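Apart from one protein chain that is not included, each protein chain of the complex appears where it belongs.
Letters A and B mark the chains as written, and numbering starts fresh at 1 in each.
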Amino acid sequence: MSERPTIVIEVRRWHPDAEQPPWWQAFELPYREDQSLLEALQHIKDELDGSLTFRWSCRMAICGSCGCMVDGRPELSCHLLMGDLAPGPVRVEPLAHFPVIRDLVIDQQDVLDKLPVAGAYLVPGDDTSATEPSRQTPAQVAEYAQFAQCINCLLCYSACPQYGLKPDFLGPAALALMARHDADSRDAGQAERREARDATSGVWDCTLVGHCTEVCPQGVDPARAINRNKGASARDYLLDLLLPGRRR
Amino acid sequence: MSRPRTWQPDMRGWWRRDPAYRQYLLREATSLAIGAYVLVLLAGLGCLLLGAQAWAAWCRWVLSPPGLVLQAVVFAAAVLHAVSWFRLMPLTLPPLGPPGRRVADRTLHVGAWAASLICSAGVLGWLVWGA
Partner (left out) sequence: MSRRLRRSHEPPFWLLFGAGGLLAALILPAVVLFTGLIAPLSGRCGDSGLLEHARMLSLLSTPIARLACAGFIALLAWHACHRIYHLCHDLGLRGGAGLRWACYGTAALVSVIGLVLVMGLPHP
């Protein structure tokens, strides 16, 4: 125990009732190579400063609650090993582009509101029975499986400067959800989702920075999901222009 | 429901957060070099129209140190543009080929570079031997 190496973790802190602007607080603590950053934060909370506030649940990169900026990059804190962060210091901040409620806790309401705008559910077609299971071939599942892996951790929103610059942007995960339904053979809701897709705050706020895809812990590839839909949106724009009365 | 009191950092200097952002801005900045080259070509067309003397002046400028430096920059920008354009191209395409056997990104990359090679050879051939 006495020989455990130590590391410095600097945390960006803020308390709504404190009469001071956000501040950096450095903690020095012992760590193990195979310990996650989340466990290190829990060590701080248990042993050094009980007021440090952050979210977590599953501790295994599944629930998507523990996102934070680690050295400027959005990460799941339960998914990073201290051995990879050593020797430090490690800078931990709340996820970028979101209002901070306290310390590392952000307000994700904006994205929760946007998911239904982009289409939160699969829209069954006429030939989809309500009582019978809708069978799909492995090839049909493979069409959307990648886009369906999202755990709503919001790392992609923190990676996207366009979301930071244009808060109305529906953003990577919501538009990946849209592409997920578009690619599902059981879905017939593309027309319903068109308005959101074609809007200024839909696919057209994206400039293909591509960082969302790089930070996604689930390999969802939101950049592909969004940009695939730009072509479809442009096609419909031209068709609406050439065939008056086609739509809107 | 009332929203909680919050704090939010602003976007000033956002590109300093990650090298990926600086690479993105560099990719976007290739448009400045390409735009400058468009103006050079446009001026060349104008000079060509004005006559042999004006054309010779344009050719001299293209060969002058500032002209050559500009074109070196434009060449670097054009190559960077091509590399990033082809790298990202598969993301912008709808799925190609039959379900279950979609065309791989790798195939698209190879195809794009092959097309670039063929088109470049064609354009150079026309410019060098066309008349």
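Annotations for the structure displayed:
Methods note: contacts are C-beta pairs under 8 Å (C-beta built on N, C-alpha and C of every residue); 3 or more make two chains touch, one makes a residue touch a chain.
Being a predicted model, the structure only gives us computed values, none of them experimental.
When the omitted chain is restored, the residue from B:P4, B:P19, B:G35 or B:P99 that touches it is B:G35.
Of the listed positions A:V8, A:A86, A:A145 or A:L165, the one in contact with the omitted chain in the full complex is A:L165.
Summary of contacts with the chain left out: across B:L96, B:V110 or B:V123, the touching residue is B:V123.
Touch with the chain that is not drawn comes from one residue among B:A20, B:V62 or B:L108, which is B:V62. Residue positions on chain A in contact with the hidden chain: 110, 113-114, 117, 161, 165, 168, 195-196, 198-202, 204, 207, 230, 233-234, 237-238, 248, in rising order. Mapped onto chain B, the footprint of the missing chain covers residues 11-12, 25, 28-32, 34-35, 37-42, 44-46, 48-49, 51-52, 55-56, 58-60, 62-63, 67-68, 71-72, 74-75, 78-79, 81-82, 85-86, 92, 112, 115-116, 119-121, 123-124, 126-128, 130-131.
What we mean here is this: only the chains that are shown with their structure count from here on.
On chain B, the positions that touch chain A within their shared complex are 3-9, 11, 14-15, 17-18, 20-21, 24, 28, 88, 90-95, 99-100.
Residue ranges on chain A touching chain B, taken from their complex, read 14, 16, 21-22, 72-73, 96, 98-101, 107, 109, 137-140, 142-143, 161, 164-165, 183, 207-211, 214, 221, 223-224, 227-228, 230-232.
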